[in-house]
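Missing here is one protein chain; the remaining ones are kept as they sit in the complex.
Chains: A, B and C, in written order; residue numbering restarts at 1 for each.
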Amino acid sequence: MDYVYGPGRNHLFVPGPVNIPEPVLRAMNRNNEDYRSPAVPAMTKTLLEDVKKIFKTTSGTPFMIPTTGTGAWESALTNTLSPGDRIVSFLIGQFSLLWIDQQQRLKFNVDVVESEWGQGANLDVLESKIAEDTAHTIKAICIVHNETATGVTNNLAKVRKILDNYMHPALFLVDGVSSICALDFRMDEWGVDVALTGSQKALSLPTGIGIVCASPKALEASKTAKSVRVFFDWNDYLKFYKLGTYWPYTPSIQLLYGLRTALDLVFEEGLDNVIARHSRLGKATRLAVEAWGLKNCTQSEEWVSDTVTAVLVPPYIDSTEIVKRAWKRYNLSLGLGLNKIAGKVFRIGHLGNLNELQLLGCLAGVEMVLKDVGYPVKLGSGVAAASAYFQNNTPLIPSRI
Amino acid sequence: MDYVYGPGRNHLFVPGPVNIPEPVLRAMNRNNEDYRSPAVPAMTKTLLEDVKKIFKTTSGTPFMIPTTGTGAWESALTNTLSPGDRIVSFLIGQFSLLWIDQQQRLKFNVDVVESEWGQGANLDVLESKIAEDTAHTIKAICIVHNETATGVTNNLAKVRKILDNYMHPALFLVDGVSSICALDFRMDEWGVDVALTGSQKALSLPTGIGIVCASPKALEASKTAKSVRVFFDWNDYLKFYKLGTYWPYTPSIQLLYGLRTALDLVFEEGLDNVIARHSRLGKATRLAVEAWGLKNCTQSEEWVSDTVTAVLVPPYIDSTEIVKRAWKRYNLSLGLGLNKIAGKVFRIGHLGNLNELQLLGCLAGVEMVLKDVGYPVKLGSGVAAASAYFQNNTPLIPSRI
Amino acid sequence: MDYVYGPGRNHLFVPGPVNIPEPVLRAMNRNNEDYRSPAVPAMTKTLLEDVKKIFKTTSGTPFMIPTTGTGAWESALTNTLSPGDRIVSFLIGQFSLLWIDQQQRLKFNVDVVESEWGQGANLDVLESKIAEDTAHTIKAICIVHNETATGVTNNLAKVRKILDNYMHPALFLVDGVSSICALDFRMDEWGVDVALTGSQKALSLPTGIGIVCASPKALEASKTAKSVRVFFDWNDYLKFYKLGTYWPYTPSIQLLYGLRTALDLVFEEGLDNVIARHSRLGKATRLAVEAWGLKNCTQSEEWVSDTVTAVLVPPYIDSTEIVKRAWKRYNLSLGLGLNKIAGKVFRIGHLGNLNELQLLGCLAGVEMVLKDVGYPVKLGSGVAAASAYFQNNTPLIPSRI
Partner (left out) sequence: MDYVYGPGRNHLFVPGPVNIPEPVLRAMNRNNEDYRSPAVPAMTKTLLEDVKKIFKTTSGTPFMIPTTGTGAWESALTNTLSPGDRIVSFLIGQFSLLWIDQQQRLKFNVDVVESEWGQGANLDVLESKIAEDTAHTIKAICIVHNETATGVTNNLAKVRKILDNYMHPALFLVDGVSSICALDFRMDEWGVDVALTGSQKALSLPTGIGIVCASPKALEASKTAKSVRVFFDWNDYLKFYKLGTYWPYTPSIQLLYGLRTALDLVFEEGLDNVIARHSRLGKATRLAVEAWGLKNCTQSEEWVSDTVTAVLVPPYIDSTEIVKRAWKRYNLSLGLGLNKIAGKVFRIGHLGNLNELQLLGCLAGVEMVLKDVGYPVKLGSGVAAASAYFQNNTPLIPSRI
C-alpha cells in the first residue's frame, strides 16, 4: 500500500513533477528491453527528430541524458565553457540561484546580475555589460526562461536583441525547465545556443531525462571547452549518433517509450494549442488570485508566468501552513515558498498535461485552505473569476468536435 | 492511442462506472494466473469474508459472479423464486423499470407499484398489500435501494418494519448497485434476504463482478426455487465453497486482486468514513444545485441520494446538450437523463473513490456548461455553496494527521 | 504483495487463462470511462467488425457478453432452443460433460453420444441419428471443437458434411473456447450456427468476455426460441446495435481496450500465422511427450490438439503430484487431470500469445518434475525433440526480417 493514502485523486499542483497522462503511464508499463537491439535505436531516432520540435529548432542537436534538470545544467555548462570563463548570470529566484551556485562550483567566473525576487532578469544591466565588453570577455549569458520559484518569465527575444545589437559572440544558455513545451520557446529564432528541460515538467513524464539541445555554435564550442566532464560529455553521444546506436550508456527503456507517447500527445493536440492552453490556465489562475485579493509574487505583468504562479500571502499567515493543510485535508499538493520567500508565498503549478476543470478544483481547494488558515477569502470568488475566463476562452477539444 | 483524446484527466462523474483509484489499477496490472493453484483460493477466502463487511452482514453468504448488475439481478431472482411467483416491485425510475422488465421476462407475477419519477417507493401501498395478503401469496418484495436514474434513496428499514409488523414471510430482495459501500446499508439489521451490487460502482473497480449476498432464508429458498438457471445458480458456487476451491468457472484474476485492494482501501479509510464522505459529497452537490437555482429531480428531502444527483433543467434547455458539451469542451462526463426524463435531467454521480476537490472541479464545469447552453447561472455560485459546506465539514485525512 | 511470491516469471501453461501479452496489459491499464460517450460505441463498432474475422465469418453477428465461457454456452443454447427440444451432444471429456449438464438443467432433451475420454466425438453415431431423423426432431447438434480436458480436436467439417448429406436442418452449435483464434476455425465455410469463445483463451485477455457469434439461421431461431433468458438474451444487444450505442448494460472498458489490442496483435502477426504457430507448438509438445516415453491422452492422430496436450502418466504416478510440484519448485503452472482422468493425466496448455522458447522452458520443467516424482525420464530428451522440430520449422518473426 502507499505510504500515505487518501481517498480520491491526489491533486498535484506543484510546478513539477507534474501529472502524467494515462497514455504515458500505459506506454511506460513494460519490461526492460535490450537497448542494443534494432528496435531501440529506431525509436530513438524518431525521438531525436521530434524532440527538436518542442524546442522549435531545426539546426539544434538534442541530447537525452539520464539525469535531472541539475544534470542538464551541468551538461550545458561543461560542454561549452572552460574554468575561469566569464559568464553573466541572472539571480532572480531559487532556481537561478542554484544554477549560479553550480556555475561557481564549476569554477566559472560568474558575473551575477541580481534582481529582487518577483522581478525578471535585469536586461538593462545586461546591455551595459555587453556594451562595455568590447573585448568579448563574456563567454556566455545564462538565464532561466521561467524562474519556477517566483513565477517569473524572462524575455529571451530581448536578450538576443542585445547580443545582436552589439554583435557580441557570447553563448546564450537557457534553462527552459519550466517553460519548454508549455511556454512559447523559439530556440532557432532567438538564437539560443543551449536550451534544456527535464522530463518531469511540461512533458509530463517521470523524472529521469534531462533534454539538452545545442546549437551548431554550441557544438563548435564543445570542441575546445576545457571543463572536465565524462558522464555529461556530448561527445560520447555524438560518437554513438554516428554509429546509429545512439546510446553511450543504458537508457531507461520505459522513459523512451513514455517520451514517444508524450510527444505524440503534444503533436496530436498541436504544440501551439498546448501553449495556448497553458496561457489560458495561467491567465485564469492570476484572475483567481486577484479575486481573492492577494498579490502575485511576480511584480509586473511583463513577467507573469503561464506555468507557475507564486501567490504572496499576508504577513500574518505562514504560507507553509497553507501547503501542509492543503495536503492533509484536501489531498492537494501545492508548491512551497523557497529560501528568501519561504513562508511568504505558496505556488500553484499549472503546467503539463492539465485541463481547466483540474485547475478549478485546485483553485476551489486553495480557497478553502485560505479560509482554514484565517484569510478572509470569499469562497467561490477565485473559481468564479477563472471560470468566467475559461467559459469565454476555452475551445472545443479538437478530437471531439 | 485512445479513440478520443483530450488533454488532462477525464472528469468522470457518471454514476458508474466510476473512477478507479491508482492502487486498484496497480493491483490489476498483472498477468493471468492458474486459478486452481493454492494462491487463488487463499485469496478468495479472504475476499468472501471481507466482502460481507460492506453488506454489514455476518450471516449472509456472498457470491462473486463474473457478470454485471443485470446478471446479479437475475441471480437474485432465479435462485429464490419460481415462475409464476407473485412479487411486489417498485417502479420509480429507469433501473427499477429494467429490473421489473427482467422480472416479467423471467415469468414472475409482478405486482408493480409505480411512483412518479423523482419520488421514492410508495411504502403505503406496500403496507396495504402486505396487510391484505394474509395468504402470503406475495413471495418477494423487490426494491432498489438507490434509483440511479433519479437519485432517489428508499427507506429499507421501513420495508422491513412493514413486513415484520404483519409477520409476512416474503423475501426481501434489494438492488444495492448504487448504494452498497457508499450509503449506509445494513443487510442483517434490515433483514434483507438478497442484496447485490456491481464492482464498477462504489467499490470503484472495472465492471465484471456482480456481488450477490444471500441470507440463510434466501439460501433455504434456493433449494426449492424452480426458476431455470445454470450460470447464475448459487449451488455451483456452494459446491466449490465446500471443496475450498471456490470457483465453478474461471474468475478474472485481475478483478480478484483489484477487489482485494479495493476492500483494503475501504477498510483503511474505514467503512463509516467512506459513508460519511459520500454524505458530504451528496450534501455539497445538492447545495450547489440549489445555489444555481435549479431543482433536484428528487422531490423530497427524505429520498435524497448521496451517490447520485439528478438535476432538473428548465424546459427551454435540453439536458442532453449539457452532457454533450461537458464532454466536448471540458472533458467532463456527466450522466444523461434516461427514458421518461431524457432531456429533462442530467446526472452527477458522486460515488466511489472520490474526494472533495474532484467534485468541486466537476461543479465548476457544470456551471460553465450551464452558461454555455444559455442558463443564467452565476459562475462560482455552486462551487461557493459546496465549498462552504466542505470547509466546515471535511475532516483531516486520517493517515495524514 | 502477492499471496504466494516466487522469484522470476510464473510459467503459465494451464490451457486457460493464458499469458497476457504486455501490449494488452498496457491497453487495459486505465481508468473507467463513460460507456455512453461517443468514444466507446466508436470503438465497439470496430471490435464487432474485427471479431468476426477470428471466427472466419462475414454473415455472423457477434455478441460480446460480460461473462465466462459457461455463460457463453448458456447464451448459445437459450437463444436458439426451447425447453424440451431434442439435441445431440457429444460427451468426450470434462468440458463437454459440463456443457451437457447445463443443457440438461436448461430442460433440453439431450441425446448424449459418449466416447471414451481421449477419443473424439463419435460422428458415425451422429450420422445414424441424423439418417434416422427424417422427422427432424433433432433441433441442434452441440459439440466442442476442442475438448480442453483431454486435448481432443473434433472434425467440424465432417459434422457439416453429415448434416448436408441428409439435408438436416439442425442447428450446429460449437464450443470453440479453446480453439477459436488458435486452431483453424471456419464458421461460414462449415455452416456453424453458433460459435463461442472466451476472452481468457486464445485471445490472451483476462476472463470477462464471452464472445458468441450467431449465423443468420441462429438469429432467426432466436425469434421463436422459448427458453427463458434475460441477461443472455441477444435481443437486448440487437436493440442497442440498432441504436448505435451497442451496450444494454455496462461493459468493462478495460476489456474493450484490451480486446482492441489483442485483435490488433493477431492481425499484425496474421491470423494464419497465429494458427501456424499453434500448430508448431502443438506438434513440438507431442514430440516431447513421445521422447519422454509417455502417451498422449488423445488416442489417435486425427484428434490431436494444437492448443492443449493431456499427458498420460504411468499408473504408479499421481499426476496431481506433478502439478503441485511444478508449482512449488519451478513456478510452473500445469493443468490438472479432471474428473475421470484426475491423477492420470496432466495437461500442458500451449495456446495464446506464446512462443517457442516459452514452451521449451515449460518442457524442460516438466522433465525435471517427472524425474522428481520418480519417472525415469532422460533429462533434455523432450526439449531435444521439440527443439529439432522448431529449429527446422520456425520462421523469422515477420516484423524483424
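Going forward, contacts are C-beta pairs under 8 Å (C-beta built on N, C-alpha and C of every residue); 3 or more make two chains touch, one makes a residue touch a chain.
Here the structure is a predicted model, which is why all the values come from computation and not from measurement.
Within the whole complex, the absent chain has one touching residue among C:T58, C:T224 or C:Q391, and that is C:Q391.
In the complete complex, the residue from A:I20, A:L156, A:L259 or A:I322 that touches the missing chain is A:I20. In the complete complex, the residue from A:M43, A:L259 or A:L351 that touches the missing chain is A:M43.
Touching the chain that is not shown, out of A:G176, A:G198 or A:G282: A:G198 (per the contact rule at the top). Contact with the undisplayed chain is limited, among C:S82, C:N109, C:N235 or C:N331, to C:N331. Interface residues of subunit A facing the missing partner chain: 2-4, 10, 12, 14, 16-20, 25, 28-40, 42-43, 66-71, 74, 83, 102, 105-107, 198, 200, 206-208, 227-233, 248-255, 327, 333, 335-336.
As for the chain not pictured, it touches subunit C at residues 1-2, 4-9, 11, 19, 21, 23, 29, 264-265, 268-269, 274, 277, 327-332, 353-358, 360-362, 364-365, 367-368, 371-372, 378-381, 383-385, 387-388, 390-391, 394-397, 399-401. Hidden from this view is one chain, which touches subunit B at 22, 25-27, 29-31, 38, 400.
As a working rule, only the chains that are shown with their structure count from here on.
Counting the residue numbers used at the interface between subunit A and subunit C, over half appear in both copies, so the two copies meet with largely the same residues. One finds 44 Å separating the Cα centroids of subunit A and subunit B. For this pair, subunit B with subunit C, the centres built from the Cα atoms lie 34 Å apart. Among the residues of subunit C, those touching two or more other chains are numbered 25, 29-31, 38.
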